[in-house]
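Working notes, beginning with the structure itself.
Of the protein chains in this complex, one is absent; all others appear in place.
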Amino acid sequence: MELKDKTDIFKIVSQVVPEKQLIQKSEISEDYGHDEMGTIFHLPDLVVKAQSTEDVSAVMKIANEYKIPAVVRGAGTGLVGGSIAIKGGILIDLSGMNQIKELDADNLTLTVEPGVLLMDIKEYAEKKGFFYPPDPGEKSATIGGNISTNAGGMRAIKYGVTRDYVRALTVVAPSGDIMHLGGKVVKNSSGFDLKDLVIGSEGTLGIVTEATLKLIMKPEYTVSLLVPFENFESAISTVPVILRSGITPTAVEFFENDSVNFWEEFSGKVFPEANHQTYLLLSFDGQSTERVEEDYEKIAELCFENGAEDVYVLDDEIQRNQVWTARGAFLEAIKSSTTEMDEVDVVVPRSKIVEFITFTHKTAQEQNIRIPGFGHVGDGNLHFYICRDDYDDATWKEKLNNVFELLYTEGKKVGGQVSGEHGIGLAKREYLGQSLDDSVISMMRSVKSAVDPHNILNPDKVI
Amino acid sequence: MNNQTVYLCATTDDQSEVEALQKVVQESFSTASITVVAFQSEALDQTKFQASFDQNVDAITFLNVEKLSVLDPNAVAKAYNQYFQKNDAGRIIFYANRFNNGIAARVAASNLSAIVTDVEKIEATDDHLNLVKKSYSGALKRQITVTDAAPLIITVNNSNITLEKVAAKETAVTEETLSIDYQVPKTAVYKSLVDNDNLNLDNAEVVVAGGRGLKGAEEFKNLEKLAENLSAAVGASRPVVDNGWVPNTLMVGQSGKSIEPDIYFAFGISGAVQHTVGIENVKTIVAINSDEKAPIFKIADYGIVGDAKEVIEKMTEITAQK
């Protein structure tokens, strides 16, 4: 059945969801029209503040029947427009489903609703001696959003990404059917793994309304090393040596002095040991001080052997916070250094990082545009920010397109992928199409049309 | 309680300094013989100061150092030392602030007296004093017991008792001009940081302060708008200053300022003791925090559990209508 007049949506939905959970038309705040990046804007016709799986299921049944587009939103911290209702329709806001439902100490699992914030999960688990390792920079994102983009973060090399910590999901299908995928089990070879299909599908295949996450025991000790190098080649060529050492750091971050300078300007603070060209920032954790000390001492020696100018040991919380706070604010600092910016979140094989950074530096020079960057070199995921500065609208669009084109082509050439952790959404869709084999895109489309024949769930995103 | 003279020492005529000293007499030394020893400088108006202690104490002495161009704590301490070498240094009391604590420490070091700074409570018994002060910035308290036989210097915080003015004594006023052996440093400049011309943390009746819960420098601009509507000064917690969102001068707490506005709005401030130690004397505290378990709610008179950003927005709207 087609809906003739869009104003009817409210009437129909209000029969299954209480009116106070609905916001329509002119009452919808602008905030619902954009995400953190802010470059794409479109408002939905109706916002549903869902409170339960049943709410979501009931709304999807209506959407399916009347073929109304439906988009899911959490905290709106995405960077690629994935949660924006670009075709109007219904926006299902899951931020109110924010209860932590159960901590199962025997199975080491935590069951949560999708609107729980990452920082709340962290705090809740750690207070009870447990640990949820995935650590994306944006701590005020919802777990639902993390699952739908398969968010990665700083600790990926040692602990893996969000996908590795999802044991079970409750998912509402585009038809409105409720599905229970996975379970509190460690192994599973029971049929197709639809859970893993839903993870990272950016709300195009189903709506996650409950998740059971895997926890580990909280590491008692953490030490970070700040390691300055004379140039980025020697910094990055040290990374494989570290990864081969038999000791796995929790994080291996890379940044250059331009990011440090932006941060100093932005914050008015002094970065400790600021006068170096380039840095690695490493982290180690474990259950005993001796073990962690042994680990970082060995790695420190390796860094010296590979040309480190010095190695600073951040074994006290204040200093660790100082450096990691700065690292966490690089994005904001770069943002404030320019008028407008856009980002590239490529991930390349770790052996190709030097090559890719060199290419980026070259591109910046050739296109005469600033492209500061930093990233998780331990896993090959780099973040570059293309800065508009004083360019006029037309030149900026042209330059941005050129840079995107060049970087994504190079990324593909070295065997990389378009997005390491931010997702595709709307902003990166064109580049995903160019970088994957046609057969892969076509299979993705087949899956999408089989699961969502009316193309109502987050339409025109990802593929 | 023995009959030692209690010396009250003052370096300014600030109301809080004068009141704190008067209160300590009323609370703990009401029967003792009291001498006020005030240091004469630009920071202390002799007539005004004398009036506030007249008929309440036994004696007031103004110490005057010849040719002293700037208020240098080394010079002030030397003057007090000279005075106490001639007079029995039994119980010496200063009002606790960072400047005075430095003077008190210097005098104690020269006299080899016991010294306790920032005392909150004094209990005098027959032969000793029980003092209570904050420890670990206020997370704990420490009791120090000092026998009467020991020379003792304390600096006292302003307590909350109401002052009863009893005019009962004959006050003898004297002046002493001293020459001390101290050269103030070359090009020394002393200046007051009290700014009475502009609204700021020291003089505002309303303060709106932000913490980590504001999530970024951006939100402080919105807080400034609210401050304008309320004729309030803006404050901040240490993590916010450390993140570089606002300058050092806005910091409230252990490493920053202690303030006493009538009403203090804490937006997104969790309420660690290092912060709350700076707002102890605020009359009304309003806490806004998304975490209902945040310690700030324990000391708040009013509170809103909710997102600081949202509340700032709404408050700005409401106050703009006036």
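Think of it as A and B in the order they're written, each chain with its own count starting at 1.
The definition used in the following text is that a contact is a pair of C-beta atoms (placed from the backbone, for glycine too) under 8 Å apart; a residue touches a chain by one contact, two chains touch by 3 or more.
In this text, contacts and distances are computed from a predicted model.
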Note to self: Leaving aside the chains you can see, what is the UniProt protein name of the one that's missing? Options: "Electron transfer flavoprotein subunit beta/FixA family protein", "Monooxygenase", "Chemotaxis protein CheA" or "RagB/SusD family nutrient uptake outer membrane protein".
What the structure shows: "Electron transfer flavoprotein subunit beta/FixA family protein"
Check: Taking the complete complex into account, which shown chains does the hidden chain touch?
Finding: A, B
Next item on the list: Tell me which residue among B:Q4, B:S33, B:S52 or B:S110 touches the hidden chain in the full complex.
Entry: B:S110
Checklist line | Which of B:A38, B:A79 or B:V311 contacts the chain that the document leaves out | finding: B:V311
Next item on the list: Could you tell me which of A:I86, A:L225, A:C387 or A:L400 touches the chain that is not displayed?
Entry: A:L225
Checklist line | Touch residues of subunit A, complete complex, unshown partner | finding: 225-226, 269-270, 272-273, 289, 297, 300, 304, 310-316, 318-319, 322-323
Check: Taking the full complex into account, what residues of subunit B touch the chain not shown?
Finding: 14, 43, 70-74, 77, 97-99, 101-102, 104-106, 108-110, 112-118, 133-147, 149-150, 182, 184-194, 202, 206, 230, 248, 251, 255, 257-258, 262-263, 283-284, 286, 292, 297-307, 310-311, 314-315, 318-319
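The rule is simple: only the chains that are shown with their structure count from here on.
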Next item on the list: Express in whole angstrom the distance between the two chain centres, defined as the mean CA positions of subunit A and subunit B.
Entry: 48
Check: Which residues, counting only subunit B, touch subunit A once they are in their complex?
Finding: 215-216, 242-245, 247
Notebook entry, point to check: Residues of subunit A touching subunit B in their complex?
Noted result: 140, 266-269, 322, 325, 329, 332
